[in-house]
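Here the structure comes first, spelled out in structure tokens, and everything after it is commentary.
One protein chain omitted, others in place.
Chain IDs A and B follow the sequence of writing; residue 1 opens each chain.
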Amino acid sequence: MSPHVHGGDSVKRNMRWVIAAMMPALLWSFYSFGLGAVVVTLTSVVSCVVFEWVINKFILRNPRNTIADLSAVVTGLLLAFNLPSNLPLYIIIVGALFAIGVGKMTFGGLGNNPFNPALVGRVFLLISFPVKMTSWPVPHQMSAYTDAVTAATPLADLGNANLADLFFGNIGGSMGEVSALLLLAGFLILLCSKVISWHIPISIFVSAFCFSVLFYAIRGGMPFADICMLSLKHLCAGGIMLGAIFMATDYVTSPMTHKGMLIYGVLIGFLVICIRLFGNYPEGMSFAILIMNAFVPLINNACKPKRFAKEVKK
Amino acid sequence: MKTFRIGGVHPEENKLSAGKKIEVMELPRQAVFPLSQHIGAPAVPCVAKGDVVKVGTKIADAGGFVSAPIHSSVSGKVLKIDTAIDASGYRKPVIVIDVDGDKWEPSIDRSEDIVRETSLEPKEIVARIQECGIVGMGGACFPCHVKLSPRTPVDVVIINAVECEPYLTADHSLMLEKPEQILIGVQLIMKAVNVQKAFIAIENNKPDAIALMKEKTAAFPGIEVCPLKVKYPQGGEKQLIDAVVNRQVPNPPALPADVGAIVQNVGTAYAIYEAVMKNKPLFERVVTVTGKSVANPMNLLTRMGTPMSQLIERAGGMPEDTGKIIGGGPMMGKALLTAEVPVCKGSSGILLMTEKEAGRGEEMPCIRCSKCVSACPMGLEPYLLAKQSERSMWDEAEVNEIMTCIECGSCQFTCPSNRPLLDWIRQGKGTVGGIIRARAAKK
Partner (left out) sequence: MNVILVAVIALGLLGLILAAVLYLIAKKFAVEEDPRIAQVAEVLPQANCGGCGYPGCQGFAEACVKASAEGSLDGRACPVGGKAVMDKVSEILGLASTDAEQKVAVVRCQGSCAHRPRTAEYVGVKNCHVANATSGGETGCFFGCLGLGECVAACSFGALHMNPETGLPEVDESKCTACGQCVKACPRKIIELRPMGKKGRRMSVLCVNKEKGAVARKACDIACIGCGKCQKVCEFEAITLENNLAYIDPAKCRLCRKCEDACPQHSIVAMNFPPRKPKAEEPAKPAEPEVKKAPEAAAPVEAPAPEPVPVAPVKEAAPKQEAQS
């Protein structure tokens, strides 16, 4: 049966590139947060893979185990990126169990999960252990991982944060989200390896920036230049970069067409700014993405690709 | 550089036999002529067992308007009218002729002289083409005279010389060796449908052919070479029209002629030249024999009815690691059940894939990466159509326009999960097509 040749692309190849793209930010987190980051990452990845293997083997009884496709590794890495580097191990393991068990395997495994598993795990932990999840160690403490000095997220006091620090990652925060620059480097890697298209991240950046400017302007009391500065800081601080580049672009839980991706991205940007400015949580990226994940099937139905000869007449 | 607008992929080209001279294949000992070598009604045999035929003798009449007659490519005696496995993988009716010498019908002009002028009227040209059994030589084998009798006036002829399938070089080599004959053929097509403008579309991975054709077209007013960016499936009729003249043919029942264009393969143009100017029916064609472990990939001028095994022998024999024999190119060709399948009007190539290449990758779950959606040249959602087909959701598949799929295989080619998307879509197309026909019949 034709076609008899294949392009050579594979799930594994895509996952490998995603992992490669996460490397700069991961290494930076090792550098900033020291041993704690290494421990958290290892725990998260290992427990995700183990849970996937166990569930496949003993619950789903899949004859062919699916850990070889590396998707569990990616989930583990993403989960670790979303955690503070001083989180107790048992919490990480619970998070991994929830991410893989509830977020992914209950729905049938890779390809069937409506929500991004890493985010499901992260939000579960955030709600269950709010204090532990939101006290981040200050970078460059280099101490053993449980007794690092902790600090609140820069989001709580964005006005006084330094944009350059935010951009280069000289701040506290979840492991993977601190350095906007290195996350952008990951974005470039993903684009060049054609793993993702530009639509989702760019639309999130643009929309988050615009809505942030808009809301601050409505609130008033600040010169326009400051508003723009503040909005830029929003982009660089917290989880927007990480979420936009690595989480919102998850194949399984994002729309299929470019038009759909743009809608999805714009709405995520809108939601995240809403949550940050008007909500109880200082951070809203995880929630914004999860909420939009739920709308993906609708977006898919509404946004069909441009059919041949449908829009272009002559 | 022009190309079509939606989707497309770029498979490895592997044009192993590019630039090789066309060699003449020796006669087979026995020639086999399937009665269904074209789209439409099968031909009806007009010879009986024991009849003596010459090269060019008609052995089967057209079975309807959308059909084409078949001519013997050899001289000899009709051995039997039987069944044999053809390229479809099923046993189909065939005429078998025992070859005895090489006696041609006297009406055929066998000289090498290039005939440039004809006094035939457009209608007569079409009639001659019909009589000579010419069909589209690109692979689909649509009877040529039907295309040349458009229901609406057309203003442009596009000659398909893109040969976007990897490996195949039959059209390429033909252009290098018979450029003038091809151009005269194009002129005949233009005359037949009363068109002043023709484009010869060539992908820019064939710079020698582009240069040669450009040089030769200087003497042919109205014919222009149109180089195209390499992208599969540019040879698809709809994609080609989009690429060359920027028009998109609507879904069936619309035909290319409805947007004023007619597409003919470059091999067809050559066959038309031979039919009209040399009175030679369609009974031989250039066939590429290729594959990574084939000793001498080559282009062979082959008489119809020659078993493919003989061509493979000529190209150095069947490699030991052959995993699959494919009639046509790797993207749209069909794996053959046996190498005894005869060369037909639409056999553009024989591709021997090694065992390693022949296997499919392990199928994984769909990760909804949407690469198939981006690759689909028709703007469809292959992942969705395949799923709907798998679950027998025919109505939904119809709504999602499964019938407009051109089966180019780009989706399956690009799928990181190795999913058999096209297998399912083809199945769905067949079923949905049946449902639509049944509905139409009810009305």
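Methods note: a residue touches a chain if its C-beta (ideal position, glycine included) is under 8 Å from a C-beta of that chain, and two chains touch if they have at least 3 such contacts.
Just so it is clear, the model here is predicted, and its values are computed rather than measured.
> Among B:Pro153, B:Pro207, B:Gly317 or B:Gly430, which one touches the chain that has been omitted from the display?
Among B:Pro153, B:Pro207, B:Gly317 or B:Gly430, only B:Gly430 touches the chain that is not shown.
> Under the stated touch rule, tell me which residues of chain B contact the chain that is not displayed.
Spelled out for chain B, the touching residues are 83, 85, 88-91, 334-335, 337-338, 358-360, 390, 420, 423-424, 426-427, 430-431.
What we mean here is this: only the chains that are shown with their structure count from here on.
> Can you tell me which positions in chain B touch chain A when the two form their complex?
Touching chain A: residues 5-6, 9, 11-12, 166, 238, 242, 246-251, 259, 324, 326, 328, 330-335, 351, 353, 357-358, 360-361, 364-371, 373-374, 376-381, 383-384, 400-401, 404, 407, 409-410, 412-418, 420, 422-423, 426 of chain B.
> For the complex, which residues does chain A have touching chain B?
Listed in rising order, the residues are 1-7, 9-11, 13-14, 69, 71, 108-112, 197, 251-252, 254-258, 304-310, 312-314.
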